[in-house]
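Excluded from the complex is one protein chain; the other protein chains are retained at their positions.
The letters A, B and C name the chains in turn, as written, and every chain counts its residues from 1.
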Amino acid sequence: MRTERLAAFSDGVLAIIITIMVLEMKPPHGADLATLASVAPVFVSYILSFIYVAIYWNNHHHLLHTPSHVSGLVLWANMHLLFWLSLFPFATAWMGENHFAPLPTALYGGVLLAAAVAYYLLQLAILRGEGPQAKLARALGRDLKGKISPLIYLAAIPLAFVSPWIAGALYVAVALMWLVPDKRIEKVLGE
Amino acid sequence: MRTERLAAFSDGVLAIIITIMVLEMKPPHGADLATLASVAPVFVSYILSFIYVAIYWNNHHHLLHTPSHVSGLVLWANMHLLFWLSLFPFATAWMGENHFAPLPTALYGGVLLAAAVAYYLLQLAILRGEGPQAKLARALGRDLKGKISPLIYLAAIPLAFVSPWIAGALYVAVALMWLVPDKRIEKVLGE
Amino acid sequence: MRTERLAAFSDGVLAIIITIMVLEMKPPHGADLATLASVAPVFVSYILSFIYVAIYWNNHHHLLHTPSHVSGLVLWANMHLLFWLSLFPFATAWMGENHFAPLPTALYGGVLLAAAVAYYLLQLAILRGEGPQAKLARALGRDLKGKISPLIYLAAIPLAFVSPWIAGALYVAVALMWLVPDKRIEKVLGE
Partner (left out) sequence: MRTERLAAFSDGVLAIIITIMVLEMKPPHGADLATLASVAPVFVSYILSFIYVAIYWNNHHHLLHTPSHVSGLVLWANMHLLFWLSLFPFATAWMGENHFAPLPTALYGGVLLAAAVAYYLLQLAILRGEGPQAKLARALGRDLKGKISPLIYLAAIPLAFVSPWIAGALYVAVALMWLVPDKRIEKVLGE
């Protein structure tokens, strides 16, 4: 299968995920400020998830930029990633509607963790087809961010039961870390 | 009509189907483990349907890879397939929300069966335009999987009233059978 | 603006319309046959609308096949058409949920009528840019189907208050009339 088609399908799914998340932010009954304020937690969790999906879209693009064809392994590794990303709307809404209660906040971290692991497996699947000398392998280098992120999520999940604010702060911190686009890949590809 | 446009439209519809299915998994009221567990049956049926739509997307790609133009017959055979696939979110949610009760589980099998028949008719429509010597005809060969799947669904539908678990196991078995991408087509196209 | 981009955007909107319509078919509470039967009217109206959107997608493709660039007039004529098509999910659900009551059935006809008029205006806008000698002008010829359809809808709307079944039969009849793809355009383009 040509990479273009896989990228176009993934783009479509990501565009839909990022947009339907907003459907979980139901217009409240009532037109006063207190009613609007009740939507605030869902809004905050929506912002966080919007940024996460945008980051995934951006990095996913860099990842699929290198190979011209994809194997069945890469195809299913990609579907596996899309599966976990498709759970963002659910996890986001459940966390927001319950005002960042411990369990929903931990579950949100679990979905983030699963997506990060799926992304890592997708990298492995692409690298396997390209060999260790490939552009992508060099571009990724030690891939510090990719290795640290799942560890932070792993720490955040139990910490959500201590205080959801600690977990939330860790999710925000990882998002900020990734907001910078992957210069490494850009640099090597630019050579 | 050029095949590309039909493929792009079908890709769009499949990307939307696979993503909006998750909207049927409503965030439950309450933030404890028992509440989360109540979503489990919907989640399990979502996983199964996600895999089925992914399989259809993958095989559909192979199918439309061969012709460069499509006739009106192929166009409507494709729309017919998309129609049945568009019922996946409904059938998935109804089965999940009713905890795999007999009738919803049988209906799910009915939608799977209708989609499989529609896929078979789409193959016939494409083959008709290409002739028996065409690449696709050789690639499909005896098409064992395509012929066995509807028979299994046909068996699963009445069995759902004996035990939904048997039907469910059969749906999972067919999905696993298809998870392997269609090597036959890949092989002949690669020649 | 290049036609391709307008066509791609329109395709996207049509793919979403045809797919989200199914979200209006809510999974009912209960797992018995009577419960399932209660969904039947919504299902029937969904089938009808699915076919209508598919017809629009198909004919829209033929229409935009001829020009290579589009003017601002064509762009907004196209948006106007998409607006009315975007009301299909609402009109479909309202008609289905009220079991084809007179007013919802008439409103459905009103949306069909508005979409047909918008399609006609889009044709005029494209023809205006192409001149009377253009391929499309010759292909459309007298455009009998395009002129008869709005008249039938116009008749069906008051008839819905006499008997919704008459109106429904007329909607089905027009759909059947259009199911045949537009041979005229195909023929002239093929020359």
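One rule holds in what follows: a contact is a pair of C-beta atoms (placed from the backbone, for glycine too) under 8 Å apart; a residue touches a chain by one contact, two chains touch by 3 or more.
This structure is a prediction, so every number in the text was calculated from the model and none was measured.
Taking every chain of the complex into account, the chain not shown here touches A, C. Touch with the chain that is not drawn comes from one residue among A:A15, A:L73, A:L121 or A:I166, which is A:A15.
If you put the hidden chain back, the residue from C:F9, C:F43 or C:Y120 that touches it is C:F9. The chain not shown here touches chain A at positions 7-8, 11-12, 14-16, 18-20, 22-23, 25, 27-33, 36, 47, 50, 54, 57-58, 61, 179-181. In the full complex, chain C makes contact with the omitted chain through residues 1, 5, 8-9, 12-13, 16-17, 20, 23-24, 72, 75-76, 79, 82-83, 86-87, 89-90, 93-94, 97-98, 101-104, 107.
Here is the rule we use: only the chains that are shown with their structure count from here on.
Arrangement of the chains shown, judged by which pairs touch: a linear chain-to-chain path with two open ends. A rotation of 90 degrees, rounded to the nearest 5, superposes the Cα atoms of chain A on chain B.
Between chain B and chain C, two chains of identical sequence, the interface residue sets overlap only in part, with shared numbers making up under half of the total.
Relative to the centroid of every protein C-alpha atom shown, the closest chain centre, again from C-alpha atoms, is found for B. Residue positions of chain C in touch with at least two other chains are not found.
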